[in-house]
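Have a look at the structure below, then the notes.
A protein chain is absent from this complex, but the other protein chains hold their places.
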Amino acid sequence: MVGYTDKIKEIAGRLLKECTVDMVIGFRKGTMPMMNEPCFATTPEAVDSLVWDSNCGINLANYLTNRKEKVAVIAKGCDSRNIVTHIIENKIKRDQVVIIGVPCTGMIDKRRITDMVAGEILDVSETENTIKVKTADAETLFDKAEVLQQNCALCIHRNPVIFDEMVADAIPEQDVVDRYADIQKIEAMDIEDKWRFFDDLLRPCIRCYACRNACPLCYCPTCFVDESKPQWMGKGQDPMDVRTFHFLRAYHCAGRCTDCGACERACPVGINMRLLTRKLEKDCQEEFGWEAGLSLDQRPAMDVYQANDPEPFIK
Amino acid sequence: MTILKIDKKNWAEGLTAAANTYRLFGPVKEKDYHQFKALEKGEMPDLDMINTRLSPKALLFPQSEAMLECSLDESRDDHHIMKEIVRDDKPRAVVGIRPCDAKSTLLVKLNFDTPDVQDPYWLGAYHATTFIGMACDTPLSTCFCTTAGCGPYHEEGLDMLVMEQGDAYLAKLLTDKGKAFAAAAGWSETADDSAAFEAGRKAAEDRIVSTVKTDNLAATDLLELHGAPFWEDIAFSCINCGTCTFSCPTCWCFDIQDEVHGKSGVRMKNWDSCMFPIFTVHTTGHNPRDAKAQRVRQRFMHKLKYFVDKYDAGIMCVGCGRCVRQCPVNIDIRRVCEQMNSFKTAESCAAEG
Partner (left out) sequence: MQNPYLPYPVRIDDITVEAVDKSLKTFKFVFLNDGDEEKFAYQAGQFAELSIPGVGETPIGIASSPVEKGFVKFTVNRAGVVTTHLHNMKVGDVMGLRGPLGNWFPWEEMEAGKNVLIVGGGFAFTTLRSSIIYMLDPANRSKFGNIDVVYGARSPGMLLYKDELVEWEKRDDINMHITVDATDDPDWKYNVGFVPPITEQKAPQGGDDAYAIVCGPPIMIKFTQPVLEKLGYAHDHIIMSLENRMKCGFGMCGRCGIGKELVCKDGPVFTLDQINKTPREY
């Protein structure tokens, strides 16, 4: 992906100069290592601040919801699938958005890398396949493959599924042996172990809702946790309320989630809530042969009814 | 000022002795992060930590705190009459709090301890607590305490400041509470070594690489700053989660919620966040801060302008850097503060031009 930045600037500058769009949504360099900040450019000059590297994990589809203007957006494979979902769910119109596709070799896992080196990380640089991490006393070189976010390591849609411009040629998709090994392990647990596992998983939650707010699917005007008439759940730290939030949110994302990793990435206390959404992703695949966000012509799994549905309750 | 020398060998023993008088709290590593929690018997605070992921504000201001309770059972004479929940204000000590976090309690105190109204929950916990600070010799590149009204050896808000010196700790007793704790711990060997603190402070302050400028904030017109053109740009990436407010040691906003469990009602005080749209929404549906940019502006204006104007006690920020490190989209208060502090109103531009 090294070198994408120039191409992105060129495309973005052209789209703005030719008034094809009013705004380009991309990333600017962050103030810390391994962080870039979503930003917008509305003039050809402003595109100079746009960057691309392995720290663009935030899902930009999140910034498209209900936009009125004509907008170009930079999209990785997962972002593009969420844009498809957004279009299907009427959150943005296809002809209103110019998709600048990025074939993505994966985003690096800031937390993993922080854990893997001693001392504070002061600088991170990258080549196509390596990540160089500098601390005050040392320099460590990693294979990019070993420090990818888990969702990127497991990704089988690295190329945008929908685009108007491409920043580079498509790259080969990964052959992932088993996307769900960790999920199967949880499925195999007995009820008590499962309970303990989820209790342990969710205990650190502070209900800041970063996972929900980072998620492009969570665009409800009033989330069920915020609803007061009726009030579905308590607002404190009662574990039952915390679990209700996470379980229900995961179900709301069933058949829609693209495993972009935004939720886990945003969580300030390191909860891997993707274990919940991926279980549902797996079920959708196994039960309905459904993968979210691949086609504009197909309704999502939880959004269709078939007369020959085998479930008796539906007859 | 008394300075004690505590051999590291006697540290654990002292804390164990102090635990007879105080409930001890301290930083402990749980899973991947350090967190302040009540120490089990014999458990020691991890003084090697840089700082905790969440601030220790929850020790005085729990995320979810039951304040009042009542019976809803109509067969009882006192049904539907709220009563205070008995508070546990027995002496406690936080061991290993960083000077920045200790200073933050004084800023929060301005809110909860006012001339006409006092919050008995916060204040009760505050008075019950002895703050044993650990000087900060390894600040992070995102720490900017020295330009945010404190520093790695700052003493405000602390009862005792501890620094490391080879095989020993030096402990400066700053208040009577600090002296009482030292007595309970059985630490009594004095060392006339204020030079060590001075040297430690200088060395640590030199390691602070990050700064903010705040000199123009007070003089800038409030409404002009509120109407500044940069808020849309600052707010664009914000996803309106509450991470910054929840991890901040000085954010104090809260919600009051009633919960019913069977026949009993509890009135809770829960952390709230100005980032959440429902924070300000009226029953009519009207929301004075409906747009994301308004909410982001509120947070920064509160910390860097309203608070400055209201209390004349500096900014409502101690430079701990938590929000900088934890914001999922990299909104950086240092960058925002820079924009606010260097903001020129149309009038001042004309005057200069």
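In this document, chain identifiers A and B correspond to the written order of the chains, with residue numbering beginning at 1 in each.
We adopt the following convention: a residue touches a chain if its C-beta (ideal position, glycine included) is under 8 Å from a C-beta of that chain, and two chains touch if they have at least 3 such contacts.
If you're wondering where the values come from, they're calculated on a predicted model, not measured in any experiment.
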- Residue of B:8, B:79 or B:202 touching the missing chain in the full complex: B:79
- Task: Specify the residue from the set B:11, B:25, B:112 or B:169 that touches the hidden chain.
- Result: B:112
- Message: Among B:70, B:168, B:182 or B:234, which one touches the chain that has been omitted from the display?
- Response: B:70
- Note on the structure: Note that chain A touches the absent chain at residues 228-229, 231
- Message: Even though one chain is hidden, which residues of chain B still touch it in the full complex?
- Response: 67-68, 70, 72, 79-84, 111-112, 114, 116-120, 123, 222-223, 226, 252-258, 260, 265, 267, 269, 272, 274, 279-284, 286, 288-289, 294, 298, 301-302, 305-307, 309-310
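Just so it is clear, only the chains that are shown with their structure count from here on.
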- Just curious, how far off is chain B from chain A if you go by their C-alpha centres, in Å? 32
- Message: Quick check: in the complex, which residue numbers of chain A touch chain B?
- Response: 30-32, 35-40, 58, 62-63, 111, 115, 120, 122, 204, 206-210, 212-214, 222, 226, 228, 234-238, 265-270
- Complex contacts: residues of chain B adjacent to chain A: 30-33, 50, 53-54, 63-64, 140-142, 233, 236-237, 239-243, 245-247, 255, 257, 259, 268, 270-271, 273, 276-278, 324-326, 328-332, 334-335
